[in-house]
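Apart from one protein chain that is not included, each protein chain of the complex appears where it belongs.
Let's look at subunit A:
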Amino acid sequence: MAKTVPLKRAIPDPPPPSITECQLVALDPTVFHHPIRRDILHLCINHYRDSLRQGSANTRTRGEVRGSGRKIRPQKGSGRARLGDAQSPMLRGGGVAFGPKPRDFSTKLPRKVIQMGMRVALSSKVLEQNLGVMKTMDWPNGKTKYLSHKISSLGLKNTLFITGEDEVPTMLQRAIRNIPLVGVTTSREVNIHELLKWPRVMLDAKAVDFFEQSLGKPYASVDDTPVQEAISRL
């Protein structure tokens, strides 16, 4: 069987700038080098998307459609089918049989499955070499154009910036919110859906600590291969 040629992207991402000064970051392998489990990600994404559903579709049943209960035509003698009131689902203008009613579509997923999903998502980003670590994330003024220029020069489009602070710094928030294809969030609020949606992810040093604290295990469960290191950009 002939080998299939892998598809190539039409417009490649800009190559990263030459890194003159960089530092190495040692990441916890139980968090960032977890075996990839697509089925766990599938479960987590379904759980997340279920929770987003509004569930407000509503229809009127035959009891809720406005109308009287008078029998439309006599039981016998008309030669046609027998009918009760005019709101029956058989008739035009009648109620809906078994139609949607407002309900809660959210599902439950064990907490530990969601935690494993986070580990798998972060590990997949490391595996694809789409995870970066920065020392701190802040911007001095709230000007979008300067930040946009800096991000383009770093080649960090299509990136989600995750900061480990409790809130995204105001100046950074203001400067970044209008830049297309760039997003920012805190490590507490980030979810697996966002991690998978964004092609590239940049973490704060604080965010790395947060993930390692909340997701790290005291022992490696399956793989004992040496830890993979991520290159941090200044």
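By our rule, a contact is a pair of C-beta atoms (placed from the backbone, for glycine too) under 8 Å apart; a residue touches a chain by one contact, two chains touch by 3 or more; residues count from 1.
What we mean here is this: contacts and distances are computed from a predicted model.
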Omitted chain (choose from "CDCA4 protein", "Calcium and integrin-binding protein 1", "Ribosomal protein L18e/L15P" or "Oil body-associated protein 2B-like") - UniProt protein name: "Ribosomal protein L18e/L15P"
Residue of A:78, A:129, A:153 or A:214 touching the missing chain in the full complex: A:129
Residue of A:22, A:36, A:72 or A:181 in touch with the missing chain, whole complex considered: A:36
For subunit A, residues in touch with the removed chain: 6-7, 35-36, 38-39, 41-43, 45, 124, 127-130, 193, 196-197, 199
